[in-house]
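One protein chain omitted, others in place.
Chain IDs A and B follow the sequence of writing; residue 1 opens each chain.
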Amino acid sequence: MLALLVLGSAFPLYWAILASFTPEARLFGGPSLLPSELVLDHYRALFTQRNFWIPIRNSLIVAGTTTAFCVAVGALCAYALARLQFRGKFALLGFILAVGMFPQISVVSPLYMLLRSLGLINTYPGLVLPYLTFAMPLTVWLLVGFFRQLPAELEEAAMVDGASRLRAFGEVIVPLALPGLATTAILTFVYSWNEFLFALSFTLGPERQTVPVAIALFRGMYQVPWGQILAAAVVATLPVTLLVLAFQRRIVQGLTAGAVKG
Amino acid sequence: MASVQLEGVRKTYPNGHVAAQGLDLHIADGEFMVLVGPSGCGKSTALRMIAGLETPTGGRILIGDRDVTVVPPQQRDIAMVFQTYALYPHMTVRENLAFGLRMRGASRAEIEQRVGEAARALALEPVLDRKPAQLSGGQRQRVALGRAIVREPKVFLFDEPLSNLDAKLRVETRAELARLHRRLGATIVYVTHDQEEAMTLGSRVAVMRDGFLQQVAPPMELYRYPANKFVAEFVGSPAMNFLPGEILAELSPANPGTAVLGVRPHDLTIVTAGAGDLDALVDVVEPRGSELLVYLRLGAEGNGPELRVVAPPETAVEADRVVGVRFDRERLHWFDEETGRRV
Partner (left out) sequence: MHLHDLRMPWLGRPFVGLSNYLEAVGDPRFRGALWHTLFFAATSVSLELLIGLWLALALNQAFRGRGLVRAAVLVPWAIPTVVSALLWRFMFEGQTGIVNAALVDIGLMREPIVWFIQPGTAWVPVILADVWKTTPFVALLLLAGLQNIDASLYEAARIDGASAWRQFRHVTLPLLKPAILVALIFRTLDAFRVFDLIYALTGGGPGTSTEPIALYTFNALLQNLQFGYGSALSVIVFVVTFGLAMIYIRFLGAELMGSRR
């Protein structure tokens, strides 16, 4: 039963990979579960005709920048939230969570206006900035959870030993929170890599489109180039799948920590 | 080395809990001061305020002549040993020991030399390159101690450093600490909830309860002349017996109706029935090797209050027999029933 479920969950992907190597003409011609003839046509077309490396580059830049910024700034915010006592801390945490749950569609129009007035439509900053609206709450929320798990006595000991708070953070907390920081970075990257609505709304043409947008807009006027779409799907899925498989345990921990701990 | 002075120090936590209510304490240079009291009485809070990890909400703290009330911990030149040791898990023992010196910008050669000395003194040389997770409880405790020693700080602060050790190791380490204090001549503030630890280690002992200091005195004075009923009960084991003042009314210094009589189990003697001050029924006898702990119930029928007596092991007592008890007249303690104060 469980095996069946695993097979079921793996099948769509298997089917897509298989199809991406199948000649276009045979895609809908009597499917068989095992490959009969494998070709690289779709991948070749993807990178030569479609310039698919452009959306890949865009996605890497946007998701990478978002992740780096979020983890660096988010770590400091989260540390403050996890350790310092101040008025309204609980309310602030709740607010951060609420912002993270905000329906994206509701902020598309104000963000659009804002970006247009800043001249940032169809630019990298014009994507990174909106991404921060969902990535930052996610990072902070996750990291607060990770920092809380570290005993406060460690940095107290460091401060008694003569370190300033910032130095204690750098020398003691960051090294110990490294697994948590890595998990957070991976999750933020995956969410940013997969984001669609903002990328669709705030880009105008292929030169700044991210991978999901590019794939969704492949559809031709009269016919759907399924072979290329599936090849692109495989390419788009590859980095996140590798990340997930490599850091499986951490991701599970991060996903559940973000939601279950409060 | 330096003295430590607390002047009317108060601490109210943000949630409104008052953990220290006007502490006045003068700890002399080189003194081993023990703060003792039941759990939650505010000992750690007091220590953490000396360390600078909590800011007092009132009063002043001085280390030496310097007012450090709002000085951050890293500028106080103190060392602290935490109950959980708080060893840096990602550093080796060597790096743990060196951390404080490194933060203070000591030279490489100096760090090496001082870490080496501390490791030798604490028998940590074989484990210098291990991480804390690979150490036994006793070794971890010594690393925590070593981390404090290498710094040669003005004041050492200890927060229940022995409570995570097993009974045997605790007694050994206790002696080790006493030796260390003698060798370094350092000022030490030491927190524990264990009165025995407090009595054996302290030059003076400060007893706390609910954020108030109850009494500050050398151990023997605390034992002989407890300032109130709480201190009397807390110090000494087995705990002091308390009886209504009327029972020995003729010995009471004040109105026996409003007094409580305190007498330590060691200051009672079991004699034959009728030969003592009172008669009592033997309830339980616990042999403890070097002595017997006898639980009595006053009155020949055994319907009076309970009394604990420590007797020599050869004493002939059996459960359900009636015996006499004699009170050591020199060692009786009288307390006011209302205020608990010694009278």
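We adopt the following convention: a contact is a pair of C-beta atoms (placed from the backbone, for glycine too) under 8 Å apart; a residue touches a chain by one contact, two chains touch by 3 or more.
Note that the structure is predicted; figures quoted are calculated from it, not measured.
Q: Over the full complex, note down every shown chain the hidden chain is touching.
A: Per the touch rule above, the missing chain touches A.
Q: Of the residues listed, A:45, A:60, A:80 or A:108, which one is in contact with the missing chain?
A: A:108
Q: Give me the subunit A residues in contact with the hidden chain, please.
A: 1-2, 5-6, 9-10, 12-13, 15-16, 19, 28-31, 98, 101-110, 112-113, 190, 193-194, 196-197, 200-201, 211-213, 215-216, 224, 226, 229-230, 233, 236-237, 240-241, 243-245, 248-249, 251-252, 255-256, 259-260, 262
Assume only the chains that are shown with their structure count from here on.
Q: Flag every residue of subunit B that touches subunit A in the complex, lowest number first.
A: Those in contact with subunit A are residues 14, 51-53, 72-74, 76, 78-80, 82, 84, 86, 88-90, 99-100, 103-104, 147, 151, 157.
Q: Taking the complex as given, what residues does subunit A use to touch subunit B?
A: Residues 85, 151, 153-154, 156-165, 167, 171-172, 175-176 of subunit A touch subunit B in their complex.
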